[in-house]
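One chain of protein is taken out of this complex; the other chains stay put.
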Amino acid sequence: MNAISPNPSRAYDLNFARYVYENIDGGERLRMCMQCGACSGSCPIGQQMDHGPRKLFMMIRAGMKEAVLTSNTIWNCVSCYNCVVRCPRKVPITYILHDLANLAVREGFDAAKKADNARFAKAFMWSARKYGRTDERLVTGIYYFSFGLLEGMKRGMGNQKIALNMIKTKRMHLGMPHAIKAKDELQNILAKAQEIQDRHGKGA
Amino acid sequence: MSRTLTYYPGCSSQASAVHLDKSLRAILPPLGVQLRDIDDWNCCGASVGHIEAGHLANSALSARNLANAKAAGPEDVVTPCAACYLNTHYVNESIRGSETLKGDLNEALGVVGKSYDGSLHVRHICELLVTDIGMDAVKAQVKKPLTGLKVAGYVGCQTVRPFANTERANKFDSYDDPTFLDDFTQACGAEALPFKMRTHCCGGSVSVMSPDKGLHLIKELLEEAQKLGADVISTPCPLCQTNVEMYQPEINKRFGTGFNIPVVFYSQLMAVAFGLDPVKDAGLDQNIIKSDKLLGR
Amino acid sequence: MSDKPKSQTVLVVGGGIGGISAALEAAECGAEVVLIEKAPTLGGRVAALNRYFPKMCHPTCGLEINYQRIKKNPRIKVFTMAEVSGISGSKGDYTVTVTTTPRHVTPACTACGDCAKVAASEVADPFNYGLAKMKAAYLPHAMAFPMRYVVDPSVVGTPEGQAIKAACKVEAINLDEKPESFALQVGAVIWATGWKPYDPKNLTMYRHGEIADVITNVEMERLASHDGPTKGHILKPSSGEAPKKVALIQCAGSRDLNHLAYCSRICCLASMKHAAYVREQYPEAEVDIYYIDIRAHDKLEAFYQKAKADPGIRWIKSKPSRIEKGASGEPVVCGENTLSREVYANAYDLVVLATGMQASAQPPAGAQLDDYGFVVSEEGVFGAGVATGPLDVSMSVQSATAAALRAVQAVRS
Partner (left out) sequence: MEKKIGAYLCKGCGIGEALDFKALEGVVTKEFKKPVKSHECLCGEAGLAVIKADMEAGEVTLPVIGACSPRVMTDRFMFPGMTPIRANLREQVIWSHPAGDEDTQMLGEDVLRMFMTQATKVNSPVPYTEGEFSTTILVVGGGFAGLTAAREAVKAGHDVLLVEKKATLGGHAASWSAIVPSKPPYHDPETNPLPKLIEEVKASSAIRLVTGATVTKTSGMPGKFQVELSDGSSHTVGAIVLATGFRPYDATKLSHLGYGASPDVVTNVEMEAKLSAGKVHTHAGAAPKSVAFIQCAGSRDPNHLPYCSSVCCSVSLKQAIQLTKADPDVMVYVIYEEMRTPGVTEEFYRAAQEAGVIFMKGKASKVEGRHGITVTVADELLQQDVPLGPLDMVVLATGMVPNSTDPDAPAQEYGAELLNADINPYPTEGDYKPAASAPPGGSLLNLQYRQGPHLPMLADGFSDSHYICFPYETRRTGIYACGPVRRPMDMGEAHEDAMGAVLKAIQVIRNAAEGMAVHPRAGDLSYPKINLNACTKCRRCTVECPFGAIDEDEKDYPVVNPTRCRRCGTCMGACPVRTISFDNYTVEMLSSMVKAVNIPDEFDEKPRILIIACENDAYPALDMAGIAGHQYSSFVRILPVRCLGSMSALLISDALSVGYDGVVLMGCKPGDDYQCHFVKGSAMAKERLSKISDTLKSMQLEVERVTMVDASIADSARLPKVIDELVAKIDAVGPNPFKGF
């Protein structure tokens, strides 16, 4: 665990909420939320969310930091932006959820390590960092095996038919991953960005 | 009259959406657009990069692309991929709107001697077709109208929605009830079905990583398309195309359905209607579920 | 005061309840008043309402009193089908250009109705918000003031137009009438241009116009009105059946930065009124009210408490995210109940969108507007009623009475 954001000491201690306002991408508009529920109601998989964005935002105000950063709401976002266009207060909900997920990853919450989305993101960025491009085959593979060898094989087998179809239609690339020429350059840029990010102590 | 635009194909152009890239490169020149790829373009981070990398590092991915694009010229950057558009446009507009972010990103770019000033314009290819090219020009290229083909136009989420209600918007259509895809269909001489689930979500990358969470969404889409008697589903989005197509056998297995509906890109429809080669130009052999009607079988 | 204003006439623009009130209050203080109205009849939005909250009385009752006051007051001149096309000058000395739309019926009309009997074609009926059609020669409604017919321009130059003209025994049809402009010299101007319902087409997620049984609150008023398209029976537009389950959706456009940034003030109370209409006509019917905050200001709280005591009305604190079309074409309201965290999808027979109020006319140069398009009063040019912001009827009349005082002050000094 690596507490980046402050830990509230009591209900509605605003130190965490204020951290979110100031440091989370789009967080400055979070204070405008009037709890109408349009976001949670518009989410395609809102029924699969423990809290939904609306309640999650109230929990941020209530200082329920751990409950927020371990909530499945931040991992289940399908990035459809339905909530963003519906929000009567123009809160950029999707961006906030993504950045909260990043905060959860950085703070090292166990839930963040276990979440599908976090595992997938890790695999994805591994490819993007290493090759400058994402190789869907490698990303999926690494993602599957992040659950362990057995589970990875199980998932791989389960999707064998799909993979085969993709290979047959030449939509899954089998040789060396596609890569950019200036890999070092990109890695240097990313390293510097990471450094600035850490310097700010935040994602932005 | 021909113009050259900077093109950002995105990672899917080399993998799951190679047929989108192929068909676009076939239809755009006749419509007067030459594409010049961003030099050594890299991944945009899609919808998950942010989670792992953080906002700034994720933005740095797009910043490098924009820096390379700007170095080649001031032309608009166009991209066919919803996620690429989303990230590149967002970062571009964020740089315009925030001196801090602009400073941070240029500091990062600076380590390799690059920089970006936020002066480019990032656009989706569909917007280009709607706003700059126009349907009259598209119709003018149609040699083999797709008469009788019933098309469910599935727009998905990210092409029209992300900035719809902000000052960042490239407002070319409604985020709830966009009609551009139907216009494309009709321009090709095909029948646009009243597909009301056109902006319902397919689950995006969540469907990829956790099918349990998203498959029912795809099922609902297919049900509606089947009910309408769709010959094909047309879409502009690489991930939508892949999700809706590749999961059909799995959905049939789980829900006892019998879906076998081809899912194609609008650009593939245009390529065929323009009288180009269904395989070589439209890449229709690269669809898992083949459309016999389009392949002329 | 030494410098008397050049003109002591007060111009009131807009003949709804605000404009009528402003005109009367000023005239009954001795001012000369010109009242102009865009539509063929006075009465504005309230004339199309079935009842007022909280008394559930009929708006036409107060209009009747006001029309009597106008008829008996020689100081008020009324021009209908007239609009202001320009204003110049300053306090005490304005020149106002008024442009009229042809009514094609002269003041000789006796309202006998012979023209309507021969009119064959039908045109959209704005009084019924397009829920019904009317003959191309029509009386806008039974309470129209002036009580004079209108011939729709669509029949001008047609055989039907000629037949209509021929049917009039008093030769009151003039198909050659053209738009005209004239100038007025006035000392003060009151903008009482009222409101228009926020266009539900902008609320794409609620699919008004696509799902037949999704209607707006102003349409609900017409359905409930005895002189409306269903003669006062609240029926599903899709089938003409009685609804058993009705949803009333608050803030359809209001309190939404994507639509109307302000609260339209009246919608909560109007919806409670609509719940009462439904419950009165169909005692077995269930009504669900979706809301963000129930805004029953001051003593109107009593009206809220009365509605709350009705077991047939359910209150769901939620801004619905969208309306889906159900298997039989019925509206399905989807969203999150914020008090229970339930993500719901509830099917209804009828859904009423409580669309808000939008400023209805952009006054020509001379009036100052706020960011929302509402009139901000200044020297010589004043706002009255909903032209100044979202108000209920009582507050509109209050505002109009204040505007009358401003005008009276302006033309005396």
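First chain written, first letter: the chains are A, B and C, and each begins at residue 1.
As a convention for this text, a residue touches a chain if its C-beta (ideal position, glycine included) is under 8 Å from a C-beta of that chain, and two chains touch if they have at least 3 such contacts.
These numbers come from a predicted model, not from an experiment.
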{"item": "Chains in view that touch the one left out, judged over the entire complex", "value": "A, C"}
{"item": "Touch with the omitted chain, as defined above, among C:154, C:362 or C:409", "value": "C:409"}
{"item": "In chain A, positions touching the absent partner", "value": "10-14, 17-18, 21, 31-35, 55, 58-59, 61-62, 89"}
{"item": "Chain C, residues in touch with the chain not shown (by the definition above)", "value": "1, 17, 21, 24-25, 28-30, 50-52, 54-69, 71-73, 108, 110-112, 139, 142-143, 147, 169-170, 225-227, 231-232, 255, 261-265, 293-303, 305-309, 317, 338-341, 370-372, 374, 376, 389-391, 393-395, 397-399, 401-402, 404-406, 408-409, 412-413"}
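Here is the rule we go by: only the chains that are shown with their structure count from here on.
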{"item": "Chain-level touch network, classified as line, ring, star, complete or other", "value": "complete"}
{"item": "Identity of the chain that, by mean CA position, is farthest from chain B", "value": "C"}
{"item": "Cα-centroid distance, chain B relative to chain C, in whole angstrom", "value": "45"}
{"item": "Chain centre separation in whole Å, for chain B relative to chain A (CA means)", "value": "22"}
{"item": "Between chain C and chain A, distance of the C-alpha-averaged centres to the nearest whole Å", "value": "49"}
{"item": "Where chain A touches two or more other chains at once, by residue number", "value": "82, 85, 90"}
{"item": "Of all residues in chain B, the ones touching two or more other chains", "value": "165, 175-176"}
{"item": "Footprint of chain A on chain C - complex, ascending", "value": "205, 251, 255-259, 292, 317-322, 334-338, 341, 343-344"}
{"item": "Complex interface listing, chain B residues touching chain C", "value": "165, 174-177, 196"}
{"item": "Chain B - residues contacting chain A, complex", "value": "11-12, 14-19, 40-43, 45-57, 59-61, 63-64, 101, 104-105, 107-112, 114, 157-158, 161-162, 164-166, 175-176, 200-201, 203-210, 213-214, 217, 242, 246-247, 249-250, 285-288"}
